[in-house]
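Structure, as C-alpha cells:
Shown here: the complex without one of its protein chains, the others still in place.
Per-chain numbering from 1; labels A and B assigned in written order.
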Amino acid sequence: MHIEVRNLSKSFGDFHAVKDVSFEIEKGHLIGLLGPSGGGKTSILRMLAGLETPSSGDIIFHGQRVNDLPPQERGIGFVFQNYALFKHMTVYDNIAFGLNVKKQSKEKIRERVMYLVELTGLKGFEHRYAHQLSGGQRQRVAFARALAPEPQLLLLDEPFAAIDAKIRTELRTWLKEMIERVGITSIFVTHDQEEAIEVADEIMIISKGKLEQKGSPWDIYKNPETPFVASFIGESTIVDDVTVLKGFEDAADRIGTKALIRPEYIEIGRPGEIKLASATMEAKVKHLHFRGSEWMVELMVGETKLITYRSLEKEVLHPGEMVRVLLHRAYLFNDNESWIEENKLKVDPMSTYI
Amino acid sequence: MNAMFRGKGWSFGFRSTIMLYFFLLIVLPIAGIYTQSFSLGWLTFWESVSDPLALKSVLLTVKLAVIATLINMLLGTMIGWVLIRYRFPGRRLLNSLVDLPFALPTAVGGLMILLLLGPNSLVGGLADKLGFQIVFHEPAIIVAMLFVTFPFVIRAIQPLLEEMDKSEEEAAYTLGASRTKTFFSVILPTILPGISSGAMLAFSRALAEFGAVVLVAGNIPGKTLIASVYIFGEIESSNPQGAAAVSVLLLTLSFLILWTVNLIQSRRTGL
Partner (left out) sequence: MMRRLWITLTYIVFGILLITPLIKIFTGTWADGWSGFVAGITRQESLHALMMTAIIVVVVTALNTVFGIMLALYLVRAEWIGRRVKRLLNSLVDLPFAVSPVIGGLMIVLILGPSTVLGTLFEDAGIKIVYALPGMILATLFVTFPLMVREVMPVLQEIGAQQEEAASTLGAYSWYTFWKVTWPSIRWGVIYGVVLTVARSLGEFGAVLVVSGNIMNKTQTATTLVYQDVENFNVVAANGVALVLAVFSVALLLLMEWAKKRKEVH
C-alpha cells in the first residue's frame, strides 16, 4: 500500500524522539529505517503501527488518514524484536491467531496456516511451543503470524537483533526472498548498515529524530547529503585541518571546513608504486591490524591519522615504514555546506602543455 | 491497552467504576477518619490523645512491638538461613508451615496461645511456679505479636539467600576467614536489606494487631492494654471521636513506616 507521512513528530515530555519527519513509500517496496540506537526509528515504526500516537503530524495509508485508527484496524503486520510469540500457544495457534480473531472457518484457517508453515520452512513444528524452538525458528513463526491475516503493510522492528551472527545472514537473505515473493510493502528497522544495504530497496537514515536522507543504498553511499550520513555509512576518517591533505588545501579557504575521507579513496603505495607521484603525500605506517580478509593500516600524515585497507595480495607493510599516500576523493563540509571533491592534483598538469 | 469492548462508552464506564471502587473503598475512609477526629475541634483532639491511658497504650504497643520485632529479626534470620541452606528431613514441611500465621485467623491464634500458655496449662502452671506469668501479662502479648509476624522476616530474606552468589563466600574462605567471620562480613550484609524490610513490615503489623492480643492480654488499662484494644474500648464506650483521635496517631505512625519501606525498596530496585 502507498504510505505517506507528513511532519510526523513525537515527544515524551521534554525529549523529542521524532522531529518533523516526512516521506512517501511506494507500494511493494522494501524500506530500511537505518540509524543509531535511540535515534527514533522504532518510534516511527510504532506510530505507523498505531502502537504509539504521534504528538503531531499525519500518517496516510492509501490516501486515507489513519492517525485515529487503532492497530486492529490498520491492516498491518508487526514483527517484534523479541518475537512476542504467545507463550501459551503452539506454533499453529500463534499463526492462526489473527485468523481466529476474524472468526474464519476452520478449514480456511487450516489451509492458510499450513501454507505459511510450508512457506517459512516450519513444517513438522506446528505443535511445538515457543520455548521448544530456536531463535531463528521463533523469528519465522513471528513472520508467518504477522502475514497470516494478509496485511497490506509489514513492519519489522530489528528482526535480527536477537539472533546469532551466523544464522543472521541466512535469515536475512531468506526474509528478503520471502518479502519479494509475497510482494508486500515492508518497512524494517535496523542499526546494522550491512543489513540495511543488503536487504532494502531503499534506505531512510534516521538520526536524533530527523530523517537525514532517503534513497537507494548506492545513492546514499555515493552522494551522502549530510555529514552524519557520510560518516555513518562506511568507515571514514575525519580530518580537522584540510591543509595537510595534498590536493585539497584550498578547501581551507572556506572557513571551518573539515574533510571526511573514506578508506576506499586512500591509496597507499611504496615510493614509486603510484603513478601520479606529484599528487601523493608522505606518510608513516603506524599500525597494522590483520582483519581476516585484509590488513587495516593506520597511517600518520604529519600529525594527522588516516585509516585505510590493504589487500593481502600486496606486499606486506611494516610499522615505521615510510610510504606514499594518494587521496582520490574527500567529502568536505562546514557549517553551511557540504560537497564531494576529487583530488585536484590528479589531473596530469603536463597534459595542457602538450 | 485499548478500550474494553469497542466503543468509548464502555471503556469510560469500566474505568470510572474501577477507580470509583478504589476511591470509595480506600481513600475515602482514611480521609474520613482524619477529618472526623478533628470534627470536634483541635482541643478535643488534643484531650483525647493526651489522655494518660491513651498515651500509655500507645507507648506500651510500641515497646512490645519493638521487642517482638527484635526477637523476630534474630529468630527469622536463623530460620530463614536453616530453611534455605540446609537439607534435612521435614524441611519442606517446615517451610510450608512458615505461612501458617497468614492462613490462620488471628482470633484462633489468640485462643491457641491461651490454651497453651494459660494458667490451666502445663507451661502456664510451670511458669507460675517459677514466679512469672505469661497470659494476661506482657509476655503473652509479645508471644501473640511474634506469632502473627513470624513469616515476615523469613520470607524477606529467603529470596536474597537464594539469589546470593556462593562464590563470594568461597572467596572469603580461600582468604582465610572462618565461617563466623564470613557470615558477619559477607553473608549478613547481603541479607541485611531483607532483614530490615521484613522487620519494618513485622513492626507495622505488630503495632496494628488486635485479634490475637485481645484474647490473651487481659487488657488491663495502663498495664496490658495496647493501642488497638484501647481504641476498641473507646468505640464500645460510645466515644468514637476519642477512638478516632488515637487511631490517627497510630495510623500516622504506620503510614510513616510504610512510606519508609517503599522508599528503601524503590531505591534498591531503582524504580
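Of note:
As a convention for this text, a residue touches a chain if its C-beta (ideal position, glycine included) is under 8 Å from a C-beta of that chain, and two chains touch if they have at least 3 such contacts.
Note that the structure is predicted; figures quoted are calculated from it, not measured.
Only one residue from B:Val49, B:Val82, B:Met164 or B:Ile264 touches the chain missing from this view: B:Val82. Screening B:Ile134, B:Val153 or B:Val214 against the full complex identifies B:Val214 as the residue touching the chain left out.
In the complete complex, the residue from A:Gly40, A:Pro149 or A:Gly247 that touches the missing chain is A:Pro149. Although one chain is not displayed, chain A still touches it through residues 49-51, 70-72, 76-78, 80, 82, 84-88, 97-98, 101-102, 145-146, 148-149. Residues of chain B that touch the chain left out of view are 1-6, 14-15, 18-19, 21-22, 25-30, 32-33, 36, 75, 78-79, 81-83, 86, 88, 90, 94, 96-97, 99-116, 121, 143, 146-147, 150, 179, 204, 207-211, 214-215, 227-229, 231-232, 235, 240, 243-244, 247, 250-251, 254-255, 257-259, 262.
We take it that only the chains that are shown with their structure count from here on.
The geometric centre of chain A is 58 Å away from that of chain B, both derived from CA atoms.
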